[in-house]
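Pasting in a structure now, in structure tokens, and then I'll have a few things to ask.
The complex appears here minus one protein chain, its other protein chains still in place.
As written, the chain order gives the labels A, B and C, with residue 1 at the start of each chain.
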């Protein structure tokens, strides 16, 4: 299989595709808006990181917005979401307050994890946002646990777990897929194949480049999705979530996407591992660009509406930085809180 | 897939099958003899365990002899073998001295691991017997290491790794197969599917019952073999070993076999997890029975020759017990030896 | 009081808590159909059914992680590790997830999980199957480590562990499953973090847990013959440690011996010795003596294994040393 095969194939005309999958104009405008909010929020995060307002590792989601936004739009409020360390986008898509997310990045007490979690460990119990995790692959079995609990408790909450394609090489991924398939757990595994694990291209780290096919070892329903297409993400994840909810059938999805920025703020966008040209080429399928164009062509969005949207979002992002700036650091005694109940 | 599908399918007439795969009469008689030696050696081990001459866990290979004997017959002296805790049969098939093996079981200084390793940890550097290991799945990556070394050093030694079907659920098995396939390592993974991991039937522990198909996730050459047929084992492993030696192509084999005894000496032969009837039924394909019959029918063996063989083997087994009995325990200072070089 | 075996006491604790709380369930290798590798879960599948007594594949990291996730949303899993040696495969799940989720989430989530199974050497199980790993577990903030030595303590502490909202590492002993002891008929709990004086004495304090508690009690009998009265303290919980109980005893006896099956380097015994020296500095008449398992992988040969483990003579010798006898 060639690298090219990893790129998305075209899906022909898209005119009003969303109607066919039951989405209103208002809804798709909101999907676009969510992607834009994530993009602007992260661009601002990058700036604040540059100003050392944000510390540690900071993994941006820029380029992958359609995956999280489309997938999470297919979920119910009582569903569970697990993310890894590249979790800001998922948190925003889940409707977590940008103020709390930015404050968390700033390490402030008003953050969604009170400043003790940080960029890699955003949590929101109320939103069923089960957390961002920093050990590659380490959170995958947790997702089978909440899915197990739904089944055990007779609840029909579904669990969705996001992770990268490189994480699929970890043993615990294999163990978890076997458990989920064997016990028929209501969980949807969404592998965000952005082509690289840090600086290692997928072709150099795994023997089978169609990541979704790894699920064949567990006879699990599987497919790949165009992760640069928010509607496709919604459509495919919705179907998988419904299967999980109605039939306790787990699914493994591979969302083919691309990371426009470096692995983390401290890593280069291109260099030893990929060329500037490759990145530029990929940016042609920027979900904001393509979906924006689609909505404009369909006259669902007009440039003026987009401009308003940009203004409104700028306010939100500025507000979140404002909020973070003026929030207090966690008081000293927080250091020893929550080690034990 | 049904349980039945896990049972071997018939391969029609076997008349002089070995000629077709280039084995002489003398050689197949030797294969039969090796299986008989393992059988008698282990039956005696069981008795000695009953007399508390042997301690700890003691996992018998009885019923699975054709797997180890057929597979190891396909190896060269400079090839490497890794086993798990069910390692006595593999050690004997590799030509290790029964005296040293029995002495090891007795915990004597003359044992192949000087009595410090025991039943689960037989080692023989000279024979390329890289050891028996007690952590389920834990030895699998080691096998990729010796295979890696062969390639690195430009040697054409092949590594064979034996493990049970339940071990294939461990994450490190997945990690290792990916590495072996990705880096094209000269290793043959032989999963001895004896239908149970302790008391858990394969159908209750894994989502895909055709264990060899797990290798599809790594696009690795794979197939299942009748593990009750020593010639089939030889034929298929020989082909895999040749591929590894000549093309650095790894292979995953599933040998379908059956454990006639309990998981270890302290476990029941049947009970909660399988019926007496099932065990009796399976014993009809006892490799000694079926292969013996085949050789008799082909007049390659006669009952009198078998009787002589039994006598000769009895001498060897008695001799090994004799030897073990009269060997010294490890001296006290051995306790602190070999912790560090 | 009824006299029952350690395994039976643990079985009762699990059954009682499962009857009490439908969210408690047992998961692990061979816990169900096989009735438990060491028969601790005997009869539980029949009593509670497949939904609550679950046989797992051999996939320690996977099912430990599954248990943690389930605990995050309100279930109270009891995860049985066939032995703690195998739990090393799940250390990432236990150290990086179970121990940290509450902290990382600023208290939004808790992990009411119990991980239990046998620990330490049995008979001739050799190096990979004979490890006492409590020191590694106790090093990690966020985890609770319990290691009882009698059926009564085992039952009372396991019930408390199951009701506790923190991840509890519960370490048993293969060799002790058959030990019999008196266990109250009526329901009772033993608080986590509270040690117990298993034998009163004036001349020396011996701190020991699990199997070593029994070695120490036997040594105390020996010592008695020579008029040496040893006070034997069983911490029962390693983390949090009942430091006061130990320190106060040493302030009384002025001498301390720690008996531990684990390897010596950076062990729980080292921690206790360090604290006793610091907190009873002006009371100690002799340096604390530590009796440990030999600092080697466990050998198979029975004669060597015996030499590798703490024994009555070794404890007696250590006590005499601190008494300058």
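Note that in this section a residue touches a chain if its C-beta (ideal position, glycine included) is under 8 Å from a C-beta of that chain, and two chains touch if they have at least 3 such contacts.
Bear in mind that the values here come from a model prediction, so they are computed numbers and not experimental data.
Taking every chain of the complex into account, the absent chain touches A, B, C.
When the whole complex is considered, the residue among B:176, B:251 or B:285 that touches the unshown chain is B:176.
Of the candidate positions C:81, C:270 or C:291, contact with the unshown chain belongs to C:270. Of the listed residues A:25, A:200, A:216 or A:290, the one in contact with the hidden chain in the full complex is A:200.
The chain not shown here touches chain B at positions 80, 82, 113-117, 121, 123-125, 130-131, 133-135, 138-150, 152-153, 171-172, 175-176, 178-179, 182, 334, 337-341. Seen from chain C, the chain kept out of the figure touches residues 85, 88-89, 91-92, 95-96, 99-100, 103-104, 126-128, 131, 135-136, 138-142, 239, 262-271, 273-274, 277-279, 281, 284, 286-290, 295-297, 299. The set of chain A residues touching the chain not shown comprises 55-57, 104, 107-109, 113, 115-121, 133-138, 166-167, 169-171, 197-200, 204-206, 272-273, 329-330, 332, 334-336, 339.
Methods note: only the chains that are shown with their structure count from here on.
When chain centres are set by their Cα atoms, the one at the greatest distance from chain A is B. Rounded to whole angstrom, the centroid-to-centroid distance between chain A and chain C, based on C-alpha atoms, equals 42 Å. Centre-to-centre separation between chain B and chain C, using Cα means, comes to 37 Å.
Here the CA centre of chain A is 46 Å from the CA centre of chain B.
The multi-chain contact residues of chain A, meaning those touching 2 or more other chains, are 171-172, 175, 178, 182. Residue positions of chain C touching 2 or more other chains, listed in rising order: 56-57, 59, 61-62.
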